[in-house]
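Below you'll find the structure, written out as structure tokens, and then a few comments.
The complex appears here without one of its protein chains, the remainder shown in place.
Presenting chain A:
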């Protein structure tokens, strides 16, 4: 029964086919308006996308939270739809779910983004509800208290998840205590526990409003063949948000985080009995405005740790079998960023995995090949049509960029830059990264590898309880 089909049918496979280069593709562009109250409105017409994605990006920042109330923005983002001046939390959820819409939110150092996804056929009623909860949220006492309890439970979960734990420790070691990003965006147990509904209402009153904010709508907005009317984004934006009064506090730029002077060190978070070690290795990296452009760093991330054939996984996964995968990439902040590599390896190979990882990243200073450049740049460039194909993809990209004061023209520029990069650009971009000044966090069974890690000489080693 077990005939080997490889020999039987070899002849029937044609030779490896050539690839036709893709036609030029450009990012969809937005129609842009600015309402009298300062709200920017962007509309992307994406044919065939019948679920519309709406994003409201507001420059309200975690760095504006009172330190003893850190996490208040996160609680606000989780409770903005839990009741309004007109409807109780349960009634509002009922109206929303019956309209077929879904709400969500996310926050970062750059601000908060409120999400609405809804079938195009439900545009008017969905947007009416979106406006109601964003302009007249009630933040009921019991709903805020519930969100606080939920966040406290999440904090406990994050502590035991190796990756979240590593990420949190890394931020606190890498940044100065004055930098907001040294602490969890969603707040700590101590600060979250004190947050009241009044705190949330006050933060909302002062910081959530149209000034500096951007409303993004993406999806199929044109009139349909069966007589469906076009979606009038501007008219709806005016109806829902036109009379929204400016927030009283001035919009400020995100805080510029500072690397700690003693960040070069290795922290072993001890978790006896762990079957794996979570590695989190980083140094200072560039921000989006880096000299020479961001495109080179997209390619470097891909070449070093963005694929199974990238330099890290080629050795750590495909050759050694130490890991399911190690990723490397550049995380931009409002000023500078982090060059981060992370992944988990089985405990007993921790020292060798860390040694290889540091060696690969150091040796990359010797330069990158033309083949690597092409594969990274072509991958980033040619995946763009599929990476930005859905309304959701496009709206999320536009909203994130809006908080940085950019638009998707910047994304297009990046694609153009990718096509012009040389290996010299890659080499000098990597030259700017202070490779070697590592902050390293390892979550796992420290006794298994403590001595070996010390012997690597990559920095002072400290063992802390996890």
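Keep this in mind: contacts are C-beta pairs under 8 Å (C-beta built on N, C-alpha and C of every residue); 3 or more make two chains touch, one makes a residue touch a chain; residues count from 1.
As a working rule, contacts and distances are computed from a predicted model.
Of "RNA polymerase sigma-70 factor, ECF subfamily", "Allophanate hydrolase subunit 1", "Glutathione import ATP-binding protein GsiA" or "Zinc protease", only "Zinc protease" is the UniProt protein name of the chain excluded from the display.
From the options A:161, A:228, A:262 or A:462, the residue with contact to the unseen chain in the full assembly is A:161. Of the candidate positions A:318, A:370, A:416 or A:437, contact with the hidden chain is made by A:318. Hidden from this view is one chain, which touches chain A at 1-14, 16-23, 25, 46-51, 89-90, 93-94, 96-102, 117-119, 146, 149-150, 152-153, 156-157, 159-162, 274-276, 307-309, 314, 317-324, 344-346, 374-375, 378-379, 381-383, 385-387, 389-392.
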